[in-house]
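Scroll down for the structure; my scribbles are underneath it.
With one protein chain removed, the remaining protein chains of the complex are shown where they sit.
And now, chain A:
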Amino acid sequence: MTTVSGNLATPSSTPASKIVLATAVVKSWKSPIALGIFALVSIVLFGVFGRDGTSSFRLSSETDFVQLPVLALPTRAAGIVLSILLVLLAAYATWLAYRARRVNLWLIVVFALIFMVGFLSWASAGHTMPVTGLLVGSVGLSVPLIFGALGGVISERVGVVNVAIEGQLLAGAFVSALVASATRQPFLGLAAAMVAGALVSSVLAAFSIKYLVDQVIVGVVLNVLVTGLTNFLYSTVLSPANETLNNPGILPRIPIPVLSGIPIIGPVLFRQTIIIYIMYVAVIAVWYGLFHTKWGLRLRSSGEHPQAADTVGINVNRTRFWNVSLAGAIAGLGGAYFTLGSIGGFSKEMTAGAGFIALAAVIFGRWDPIKATFAALLFGFATNLQSVLAIIGSPVPSEFMLMLPYIVTIVAVAGLVGQVRGPAAAGKPYVKS
């Protein structure tokens, strides 16, 4: 008995009987090929079709505490140096793949950064690229997307597909403008935006959980409904009394002492309105809550395997209802950014599809709050890059430039994410049998 168990427990103690596992050598050529193509593009674009002149990068604005000098690069020389770097990185990735080693994520990030610098200097030949302005605008444009994506992540993790993010954003934008104008209290406006988002969400939850209606259909219908409702109310209520009911003002920027003095990062991250600081907290809180608390575990189990959750005593449908409502409240806060955080007034259909991009960010971010945030930031960056390039006179036509953010999204979702698996029970109503 003992000898047998001893043999089983320590098979390696007898070298002669060591079992050599057959390991399949997997060589993944996906990354080297992608990097190689981009390196090739960079050689052609920056080298062969390189533009002459000087590209200047302005790293600080006049109001910054620390003034950085303007970085001036000779465009063609910089392009050639950077494309050589890219080729070397691609070659290194190829070598790694040949040795059947994984291509490190950091390698791809460095590659992407160098490519971006190369592209920016190529596009801004003879002009000045305001780097801080580019990044500040990117963060601003991604705020509603991040809130929307957080709402989407919670909702889908708990098992309800949330196509109604657009409607929740729009409802939040409308109600926050109305309440903040009527009461002259911007914080009441923020609270009202959350209530409005939660209200839209609770309709989605009620129909999909209680009445088992197809969740995607309810979501789409809700979007159309909120659009119509806000258009109608804007025409009949807000528009005739614009000064009293649609004039909430813009929340002030609150610079955080010390941190806002850091060059580049300071103005981008720490000289913002309260909504953006709430957003930082929300991203961390949702991430921590989802993966490190009892609440998160119950939420995820309701979305992954409702039968199992039910068996251990979790009320699946109640968990779903309240968390979908919470998701709506978060998305509604994102809607308030349009009015209170940015423009200072509501206008028809002002969300302009941001909810759908947020939905893409959820999938691109693999249902993870942090990754979804980065996906939303990428989209915001692409949108603002388009605008900056159009102004400094990019060699690309404006119609094509306007497609840039969407192309980035499609390439990102299709190319980088590939096949992903969402929460197993998302979209399936849970009926106790």
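Heads up, the rule we're going with is that a contact is a pair of C-beta atoms (placed from the backbone, for glycine too) under 8 Å apart; a residue touches a chain by one contact, two chains touch by 3 or more; residues count from 1.
We adopt the following convention: contacts and distances are computed from a predicted model.
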Listed names "Glycosyltransferase RgtA/B/C/D-like domain-containing protein", "Sulfate permease, SulP family", "BMP family ABC transporter substrate-binding protein" or "Tetratricopeptide repeat protein", with the criterion being the UniProt name of the chain not displayed: "BMP family ABC transporter substrate-binding protein"
Selected from A:Thr23, A:Thr236 or A:Ser433 as touching the chain missing from the view: A:Thr236
Candidates A:Val268, A:Ala361, A:Val388 or A:Ala426 - the one touching the absent chain: A:Val388
Sole residue of A:Met350, A:Ile363, A:Leu378 or A:Ala425 that reaches the chain not shown, by the stated touch rule: A:Met350
Sole residue of A:Val160, A:Val203, A:Val268 or A:Leu377 that reaches the chain not shown, by the stated touch rule: A:Val203
Chain A, residues in touch with the chain not shown (by the definition above): 58, 61, 63, 128, 130, 133-134, 136-137, 140-141, 144, 199-200, 202-203, 205-206, 210, 222, 225-226, 228-229, 231-236, 239, 242-243, 247, 250, 253, 321, 325, 337-338, 342-345, 347-352, 383-384, 387-388, 390-393, 397-399, 402
